[in-house]
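Every protein chain of the complex appears in place save one, which is left out.
Our next item is chain A:
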Amino acid sequence: MSNNQQIIISGLGGQGVLFITKLLAGAAMADNLPVLTSETHGMAQRGGNVISYLKIGDFSGPLIRPATADALIALKAESFAHHAYFLKPGGLAVVNSLDPVKDAGYRVFSGDAGALAEAAGNVRSENVAMLGFFLGAVKDETSAFNPDSLSRMIKEKFQAKPAVAANVLRLLTSGMQLYEKR
């Protein structure tokens, strides 16, 4: 188990890639780990493919080289097709997809985060459900993302909006359960 982690988060502009990147980064920081991220701004945010890089541990450069990432969070099936090349051989991928996604080179787990978001009454929150799914999948690989630190951070972040915090936490949990039940 290593706390040096390189994670790719990929989706479409407007799906909330930056939001979950910041949540993950915050969780690692709460455990006093050094964090570097890099994100997409500007024109690509208007519905284009958006990627963010999250590096935890001993790094100087903010980007991740192809074939070196520990994990990929894909908010669309097409995001996996686009950015799987960042994964190291045997790397972990979680994909938001109705249909199962397969790739022999990596350990791929897919789940329908969209359905969870819809059930929770906000179709735009599949990013948070997928983050929960990822936490479930990654928990045996690294202690860099402690779900308790993450929930503490979410409560702090939405201090003024306890209802929002509760919704986010509920979706996170249902995402984690979706992984367990797969």
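The rule we apply is simple: a contact is a pair of C-beta atoms (placed from the backbone, for glycine too) under 8 Å apart; a residue touches a chain by one contact, two chains touch by 3 or more; residues count from 1.
Note that in this section contacts and distances are computed from a predicted model.
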Task: Name under which UniProt lists the unshown chain, selected from "Thiosulfate oxidation carrier protein SoxY", "Iron complex transport system permease protein", "Succinate dehydrogenase" or "Indolepyruvate oxidoreductase subunit IorA" - done: "Indolepyruvate oxidoreductase subunit IorA"
Task: Absent-chain interface as seen on chain A, which is shown - done: 12-14, 22, 25-26, 29, 32-49, 59-67, 78, 81-82, 85, 123-124
